[in-house]
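All protein chains of the complex are present and in place, except for one that has been dropped.
Moving on to subunit A:
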Amino acid sequence: MSMIEISDLNKYFGKLHVLKGIDLKVETGEVVVVIGPSGSGKSTLLRCLNRLEEPSSGDIVFEGLSILDDENNDINKLRQKMGMVFQQFNLFNHMDVMENITLAPIKLKNLKQAEAVSVARDLLDKVGLLEKEKAYPAQLSGGQQQRIAIARALAMSPDVMLFDEPTSALDPEMVGDVLKVMKDLAAEGMTMIIVTHEMSFARDVADRVLIMDEGIIIEEGNPQKIFNQPEHPRAKDFLSRVLGIF
């Protein structure tokens, strides 16, 4: 059984057909990178996985449980196992870094304050921001905020991490720090689904790359194949524009 099994997933925004019958399986420990032109549905696909967007039809099964089956499964419990990192970081502005990270574990996993703090310190150390635990989001750079956001998601010890263009809102010199944290995470065997425009990151870290265009997955495979011998004409076209090849 795959960790995530998406079958015939459709999403409409009004009349606009954004996802057109997506089928996708993600295995435990796999790093899947989704690329494609803007408006192709990549972010919507990612946001359907934890139902920040409500799928219009189809099914998403996570660890054997349908996330759409509200009768039998609690979406809030399932979301605890799916960490998400946003383009705009979305740290809780009224809380300091430590509170940002410990709030959910204390409230949702009934961790004791002291335990949660010790977990949070380990994570802060991992993302290289141990000295920032008392800072508020507004006092941090974009890159620092994003690394805290990753630590916050990891504090729930999720089974999969969803990254929605995590470096797109960052100044160029901040991108490297965030990508490094993500690389470390991948090296530890975390299952990750990443929507990004960072092609070199996709090439280095992905086990599998998907190219989406107009609501469908037009090309799929390991990075070598995708970046060296794309088959679909629109995939070639997209890659030639972002990489300047073909």
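Everything below uses one rule, namely that contacts are C-beta pairs under 8 Å (C-beta built on N, C-alpha and C of every residue); 3 or more make two chains touch, one makes a residue touch a chain; residues count from 1.
We adopt the following convention: contacts and distances are computed from a predicted model.
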Choices "Amino acid ABC transporter membrane protein, PAAT family", "NADH-quinone oxidoreductase subunit H", "Aspartate carbamoyltransferase" or "Pyrimidine operon attenuation protein/uracil phosphoribosyltransferase" - which one is the UniProt name of the chain not shown: "Amino acid ABC transporter membrane protein, PAAT family"
Message: I'm checking contacts with the chain that's been left out. Which of A:Leu103, A:Ala135 or A:Met199 qualifies?
response: A:Leu103
Message: One chain isn't shown here. Among A:Leu24, A:Met84 or A:Met190, which residue touches it?
response: A:Met84
Task: With the missing chain put back, which residues of subunit A would touch it? List them for me.
output: 50, 52, 76-80, 82-84, 86, 88, 90-94, 103-104, 107-108, 149, 152-153, 156
